[in-house]
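For this depiction, one protein chain was excluded, whereas all remaining protein chains were kept in their positions.
Should a chain be cited, it is by its letter among A and B, assigned in written order, with residues numbered from 1 in that chain.
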Amino acid sequence: MNYPYGKAAFLLLLIAIVSGSAHTYFSLGRQVERPDLVMAIFAPNHEEAYREVLGEFEREHGVKVQLQLVSQRALQSRLQSSLLTGADVPDLVELIGGSMGYFSRGPLEDVGFVDMTDRLHQEGIYSRMVESRFSLWSSRGRIFALPHDLHPVALCYRRDLIKELGIDVSSLKTWADFVAMGQSVVRDMDGDGNPDRYALDAPLNNTAINILLLQRGQQLFNENGEVVFDTELTAQTIAWYINQTFGAKRIGYEAGWGQGLTKAMNDGLVLFYFCPDWRTKQFEMDMPNQKGQLALMPLPAWEAGGRRTSSWGGTGLAITKASRKQDLAWKLAKFLYIKKEDLSSRFEGTNIIPPLKEAWEMPAFDKPDPFYGGQAIGRLYTDLAKETPPSYVSPYSNLAGTKLTEVFLDGVEYIKSRGEEGLEESILNNLKVKADYVREVLNRNVFLRKTKVGGS
Amino acid sequence: MKAGKKGPLAPWLFLGPYLVLTGIFFIYPFLNSIWLSFHQTNGPRSSVYVGLSNFAFVLGDPAFFTAVKNTTIYTIVSVTVQLPLSLGLAMLLNSGKGRVRNVFRLILFSPHLVGQIFVGILFAVIFTPRYGLFNIGLQELIAWGLEERWLANPSLVMPALIVVSMWMYVGFNMIYFLAALQNVDQGLLDAARVDGASSWQTFWHVTLPQIKPVAIFVVVMSTIGSYQLFELPYALLGGNGPNNSGLTIVGYLYSTAFETGDLGTGAAIGWLLALIIFVISTIQIKIARVE
Partner (left out) sequence: MNTIHIFLLILAGIYFALRWGLPRGEQKATVYLRYLLLSMAAALILSPFVWLVCAVFKDKDVLMQYTFLPPLSQWSLDTINLDNFVALFSGEDTVEGKVYFWEYVINSLFLASASTTISLFFASMGGYALAKYQFNGRKAIMAFMVGSMMFPGMLFLAPVYKMIFSFGWMDTYLALLVPGACSVFGMFLFRQALMGVPDSLIEAARIDGANELYIYLRIVMPLVRPMTGAFCLITFLGNWNSFIGPQVFIQTQSKLPLPVVLNQYIGVYTQQYGVFLAGTLIAIIPPAVLFFSLQKEFVAGLTSGAVKG
């Protein structure tokens, strides 16, 4: 057969026709009726949990609810685009912590989500939750999403290895105690010049630094959205962290995520890991062979009697202003987030503790967890939960985080070339420069313009 | 259309689809982006005219200069290291014939079949410190590199990016060069050999001038493409890399426009990039014409 335009063109035309027909055939087989409410979620375990209880809500109200599972990055970009153009948006959206900053970068009236502040106070929900958590979902004093969680942070460790090394974790009350312990266990065991045992999993970016700063009550932005991270406390914390990761007596190593993390945990390369409640389930799923070997302890405090936890991550539920059934959506939000029986069974499935204080009385939180060797991790986290620090967001949170990482990396360069002398001071100066930069960018936002460069 | 006559209408009808599509999907966004670059916006309702402030900010932003520096270094290395490598491989392949050559050609070209997103994530795993393929391989070969954190150490990010991009594109450019080499006049080559020229002289004086058009084409295309690099570092580093070491100009645009939400400044960045590319391409073409 002669191909006047070449084999390739012919083949492609054929493929297009065949696949197009197949695709159409399958799409026709998928007719879905228009639901009353559409809710977009990015976490598969949340979606499973909601799906289980959704039937009850649908029956009670005689409506149909559609749950859409969307990957987080896609959800973020889609929401951004659709809110920008007024395109089709779901009625409810589960947002990732920190993103509320982006959505509230314009005038308050322009925030694409329903302002829940009044409803929360009038219906008494506000006081039933851990109040500091609302900070993650607020802008200029108005609350735009219902918090799903608190994510208090603990330390997870290999119980067996710790016992072998004769360490008593209850004696690790402060970071000073921890560092002393750490320095004694770091060792090069196979003589290749690289230590094979480290005490602390230390990411080489601002993740752990944020956790530690929040633990100390140091925010990046205050509740007015002003830049506040250029303080001595921040400088001291970053200097401490740099010493632990690149100093002469370092105890930290970046175990990473995924496969690298699994190997590090299995090999005992790193002993202690920052572990919020959601990570406990992740460890359980990714490393089933560690069953019974892991345990949790609160974070060491910075001073005796200080806060022994922090917060890492978060999810919240927002209702879009474009929704035509906002009251129904609000009912669904309450149904999913404020029923303590559901919350307790959800905890069993995800290990995530809810911010609703009365739910913590449920027995599920005292259940010993076999993966963690019988430790009642629910109770551990609820005990820590009351101290969860607030976490204020801004459209420039990501930028501030990047700048913090830059300060960290600059500090690493400093310690490598000039040692520990003067490290903290150089960090403080660098912080001021970077904070001023963030202030400058913030000031360019004509909708938020408020602060002056050079300090709030 | 008049039958049998080369009416003045015909070319315009043939160009019709292009003109219509461009008019709708290029001209309008083009104009809109100009408008955007002079405003600060938040959604369809709020917008404020800010004059040149977006441009002023970008030109004073250290992040922009990092982006320009990174992108420029990447482009220069791509052109000066990658292209000769492609040419070299093409020359090696050129002398071969038949099946064997086709197999090698396919193998060397194959990385191009994988999309940037996939390559980025694949190599993110390959660059895992201590356990990843790259570090282990490097350690075996030259007894160094096991612990190097290619994606977390700011000074190693650019080399890592270049390694990946070389893997992806060396074979692609090689095909262009191969095609060009096959069109080199064999007679001239033979004449040169008869005249006693060494292989280097033959290459420099006979082969190179003959493949010049293709070489220029590849260089200019490579430059323009390199300046627009975005998906690869974004997928490889999961963002812009530590200390913005993997930040490219388009990456900076993306961060500003879609992560911070400042479309106006994003548009300003886009225009500055277009300007940079225009200037550099023009210079390149002028140099090529002069030679």
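One rule holds in what follows: a contact is a pair of C-beta atoms (placed from the backbone, for glycine too) under 8 Å apart; a residue touches a chain by one contact, two chains touch by 3 or more.
If you're wondering where the values come from, they're calculated on a predicted model, not measured in any experiment.
Undergrad: According to the contact rule at the top, which chains on display are touched by the left-out chain?
TA: It touches the following shown chains in the full complex: A, B.
Undergrad: Check the options A:P203, A:G225, A:G260 or A:P395 and report the residue that touches the missing chain.
TA: Of the candidates A:P203, A:G225, A:G260 or A:P395, A:G260 is in touch with the missing chain.
Undergrad: Among the options B:I175, B:L188 or B:V206, which residue touches the chain absent from this view?
TA: Answering carefully, the residue with contact to the hidden chain is B:I175.
Undergrad: Which of these touches the unseen chain: B:L59, B:I117, B:L208 or B:I287?
TA: Of the candidates B:L59, B:I117, B:L208 or B:I287, B:I117 is in touch with the missing chain.
Undergrad: If I consider the whole complex, including the chain that's not displayed, which of B:L106, B:A191, B:L208 or B:I287 touches that chain?
TA: Considering the complete complex, B:L106 is the one touching the chain left out.
Undergrad: At which residues does chain B meet the chain that is not included here?
TA: Chain B touches the missing chain through residues 1, 3-8, 10-18, 21-22, 24-26, 28-30, 32-33, 36, 44, 89, 92-93, 95-96, 100, 102, 104-118, 121-123, 125-126, 128, 131-133, 136-137, 140-141, 167, 170-171, 175-176, 178-180, 182-183, 212-214, 216-217, 224, 228, 230-231, 249-250, 253-254, 257-258, 263, 266-267, 270-271, 273-274, 277-278, 281.
Undergrad: Residues of chain A in contact with the chain that isn't shown?
TA: Touch set of chain A with respect to the missing chain: 3-9, 11-13, 15-16, 19-20, 22-23, 26-27, 30, 32, 42-44, 66-74, 77-78, 81-82, 84-88, 96, 257-260, 262-263, 278, 282, 285, 287-289, 313.
As a convention for this text, only the chains that are shown with their structure count from here on.
Undergrad: Report the residues of chain A in contact with chain B in the complex, numbered from low to high.
TA: Residues 77, 80, 83-86, 102, 105-107, 110, 112, 194, 204-205, 254, 256, 258-260, 263, 395-396, 398-399, 402, 405-406, 409-410, 437, 440-441, 444-447.
Undergrad: Touching chain A in the complex: which residues of chain B?
TA: 40, 42-46, 48, 50, 53, 57, 62, 125, 128-131, 146-147, 149, 152, 154, 240, 242-244, 258-263, 265
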